[in-house]
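Handing you a structure now.
Yeah, one chain of the complex is gone here, protein chain that is, but the others are all in their spots.
Note that the chains are named A, B and C in the order they appear, and that numbering of residues resets to 1 at the start of each chain.
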Amino acid sequence: MSLPHAATGAAEATPDELMEVNAARALAGARTCFVGIGLPSTAANLARRTTQPGLVLIYESGAIGAKPTRLPLSIGDGELADTADAVVSVPEMFNYWLQGGRIDVGFLGAAQLDRFGNVNTTLIDRGSGRPAGRLPGAGGAPEIAASCGRVLLVVRHSPRHLVDRLDFVTTLGHGSGPDDRARLGLPGRGPVAVITDLGVLRPDPATAELVLAELHPGVTEERVRAATGWPLRAAAHVTTTAPPTAAELATLRDLKSRQGEAR
Amino acid sequence: MSLPHAATGAAEATPDELMEVNAARALAGARTCFVGIGLPSTAANLARRTTQPGLVLIYESGAIGAKPTRLPLSIGDGELADTADAVVSVPEMFNYWLQGGRIDVGFLGAAQLDRFGNVNTTLIDRGSGRPAGRLPGAGGAPEIAASCGRVLLVVRHSPRHLVDRLDFVTTLGHGSGPDDRARLGLPGRGPVAVITDLGVLRPDPATAELVLAELHPGVTEERVRAATGWPLRAAAHVTTTAPPTAAELATLRDLKSRQGEAR
Amino acid sequence: MADIRDLREAVGELIHDGDTVAMEGFTHLIPYAAAHEVIRQGITDLTLARMTPDVIYDQLIGAGLVAKLVFSWGGNPGVGSLHRFRDAVEHGWPRPLALDEHSHAGMANRYVAGAAGLPFAVLRGYLGSDMPSRSDTIATVNCPFTGEELAAVAALNPDVAVIHAQRADREGNVQLWGLTGVQKEAALAARRVLVTVEEIVDELTPVPGGSTLPTWVVDAVAEVPGGAHPSYAAGYSTRDNAYYRAWDAVSRDRAAFTAWLDAEVLGRAGAERR
Partner (left out) sequence: MADIRDLREAVGELIHDGDTVAMEGFTHLIPYAAAHEVIRQGITDLTLARMTPDVIYDQLIGAGLVAKLVFSWGGNPGVGSLHRFRDAVEHGWPRPLALDEHSHAGMANRYVAGAAGLPFAVLRGYLGSDMPSRSDTIATVNCPFTGEELAAVAALNPDVAVIHAQRADREGNVQLWGLTGVQKEAALAARRVLVTVEEIVDELTPVPGGSTLPTWVVDAVAEVPGGAHPSYAAGYSTRDNAYYRAWDAVSRDRAAFTAWLDAEVLGRAGAERR
C-alpha cells in the first residue's frame, strides 16, 4: 500500500478531496470570489484558510466578505450576514458588485458541460416520448459567467456531465470559439479551468476548446477520455496534480467535519 | 384700521403668511409630500401641525417621514435623518419613491412660470449683448412635476416671475394644453395650483391655462392682472382666501421663530 | 396605511384566485405561514413569482394551486431537487405548470423596474444563452450612446407581495434586517403588500443593517411568530436545516407529500407547524 513519499498525501486524499484542493488552489491570486453552495463554498473557505487568507467571499444572498466558521448549508445562512463586512440587497449584489466587474473569480457547477465550457443547468433531453428532465435552472450563472474576471467550472467527470452537445445552453462559456465572448460583449475571460475528480481541463488558447491539462495521481489519460463525452485532446504538457499538503488536507477535513448542517 | 371680524386674521397676516397658509391648506387630502427647502418646507410643516397631522414629509436628501422640530436650512440637515421613519439613498429616493408614483404632492418654485404652468429655473435671457443670467438649474423639478400625483407651484406674484414666454423650459407643467402630459407619458396630474402672495391661479379644466381662482382679502383682480405677464383670465367664480385661523397663524409664526438657522 | 390583521383575514382579503403573487425572502425571512394559509384557503390558479421557488413554492405547487411559475433557480438549497416542482413540470401533476424562467440578475431587475415605475430594466445578461428564446419577458435594447446591445427584462408588478419581517409597530411600519434580499423591491413593485412579522412592538428602535417599509406602502400586517419556519428570522430563530433535508423524502413521493399536506397544513387549520 505504501507509495513514494511525495505521493503520500495523494494516496490518502480521495478523488473528491483532490478536486476540492485543486479548486482552492485555482483561487491563487484572486482577491474576491463569488461563492455558491457545495464544492465552491468548500474550496473558497479552504483557500481562505490556506493559501489566500485575504480572499473576500461574496455570496449572492448579499453577504460581502463573509467569514463563516463552518460551511453553510444554504447561501443565506445567518452566519454569512453576521460575519460579513457588508450586507447588500440582492439587486445591488448583481448590479453593482457582480455586473460592476468587482469579482475576480466565479465558480459554476454544471449538469452538462460541452467542449467550449458552455453549461446547461436547465433541462435534460430524455429522448422522444419522454418529458425532459427538469433541472433547477440558471440562478446566477449566466451573469457570473459574463462578469466575473474568470470562471472555474467544477463537475464530476463522467460522459453524462461532459457531453458532446448540450441539450440547452443556460450559460455561455466560450460559445464556439475564442472570439465569441468578445463579439457578444462579455466582459470577463470566461472559463479558465474545469476541475473534476480526475484532473483539470483548460481551454486551448488558440481554439478555446477544453483540453486535458492535469491528471490526478494515478489517473490515466485513457480513463479521462473514457469519462469525457467528446474526443478529448491533451495539452502539450499534461501535468500531475501535486498531492495535497498535510495542512491542506487537515484543514479541508476539519472544515467538512464542522459542516454540521451539511447535506 | 379695524375690519369686520371675519377678516381680522387676514388683516394681521402678511401677504407671505397668506401664501404660506394657502400652501399648507392645499395639502388637504395628501398622504405624502415631496418637500423642498423654503416655502414648501414651511407649508408642509405647518400642514403637519394643523390640518394634516399624518402628512408624510419626504425630502429628496433621503429622509422619508421626517418630523423636524424646526424648519431646516437645507434639505440635508441632520434632524431630518434623525427623525425620519426611513432613510434611503438618493437614487432609491428618485427611482423607487418619486418615479415609483408614491408621492401625492410636490411643491415647486419658479424663476419664470408661464400660463400653462411650465417652469424655468435654468437661465434668464437679459437681451442681446448681455450674458444670460444663470439660475440654479433643474434639481429634482422635472421628475417631481412628472411623477407626483399633483404639483403646487409657489411663486411671488410679479410680471418678472409670471411671464408670457419662458426663456427656457426646465420643467413641463401642462405644455401647451390639456393633452400634452398624457401624450408625453407623464403619470401625474401636473400643476393644480399656483399659490402666490396675492392669491391662487388654477388651470382651466378645458384649456389647462392658469386662471385667477382666489384672491387674498383686499387684493383686486386689477392688481393681480398688473402683476401677471400674460392677459390673465378669471375663473367663473373667484373666491376670497379665508383668513388664517388663529391656530394657523400662531403655529406658522412659532415655526418660523424657531427656524433659528433660517436665512 | 397598513391594517394590523389576523393572518387568515389578511390572506383572504388580499390574495385572490388567479393573482400573480410574489412571496420573497432569499433563504432568510421566507413567509411560509402565509403560504400555508393560502393552501388552507385553497386560493388557486396563481401565478407565483420568486427568485428561488424553494420548499415554500414546492408546497404550493404540490397543493395544486399554481398555474404558472416565474423564477430563476428551482432547487432545494444545499439538498437537491424540488420534487413537486419537477413532477408538475415533467408530468403535469397535480396540474401542468407554465414557466417564465430568468436568471437571478434578470429576476432582481424585473422587480427593480417594477418598484421604479419603469416598464423594463437593462442588464448585461443572458448573453449567448438559450433562455431569451423561451421567454417573452426578455428582449434586447441598444444603448443610445454606445450602440451596445444589452438585455432588457420586462418589469414585474405582482398583484400581491408577501414578505416576512422581524417587527412592525402598531401603525404598521415594518422593520427587517439581516439578508433582506429583494423584498423591498418586490413589495414596492406590487399592487398589494402583506407582511407577517415575528412581533408587533410599541416602537421600532433602529437596528444595524435594518430597513424600514413605511406603513403607507403596506396593506396588512399580521403577527405570526415563527412565520418564516423552516426559514429563519435573524434575531429570532435559526434556519431549520433538518426540515429542508427531510423535505427531500417527503416531497419525492406524491402520497407522502399528500399525507404531509393533510397532516401538517390542512389537518391543523389555524395552527402553524413549529
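Simple rule for what comes next: a residue touches a chain if its C-beta (ideal position, glycine included) is under 8 Å from a C-beta of that chain, and two chains touch if they have at least 3 such contacts.
Here the structure is a predicted model, which means the values were calculated and not measured.
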item	value
Shown chains that the omitted chain touches within the full complex	A, B, C
Contact partner of the left-out chain, one of A:Asn22, A:Asn45, A:Ser147 or A:Thr228	A:Ser147
From B:Leu55, B:Ala141, B:Ala227 or B:Leu249, residue that would touch the chain that is not displayed	B:Ala141
Residue, one of C:His28, C:Arg84, C:Arg124 or C:His229, that touches the chain absent here	C:Arg124
Absent-chain interface as seen on chain C, which is shown	117-124, 137, 139-146, 148, 150, 152, 154, 206-210
Chain A residues that touch the omitted chain in the full complex	31-32, 56, 64-65, 85-86, 95-96, 99-102, 147, 187
Sites on chain B contacted by the missing partner chain, in the whole complex	37-38, 60-63, 72-78, 80-82, 87, 89-91, 94-95, 98-99, 118, 122, 131-134, 136-143, 146-147, 168-172, 175, 180, 184-187, 261-263
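Note that only the chains that are shown with their structure count from here on.
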item	value
Contacts common to chain B and chain C (chain labels)	none
From chain A, the most remote chain by mean C-alpha position	B
Whole-Å separation of chain centres (CA-atom averages), chain B against chain C	41
Chain A and chain B, separation of their C-alpha mean positions in angstrom	59
Whole-Å separation of chain centres (CA-atom averages), chain A against chain C	29
Touching two or more other chains - residues of chain B	none
Residue list for chain C, restricted to those that touch at least two other chains	184-185
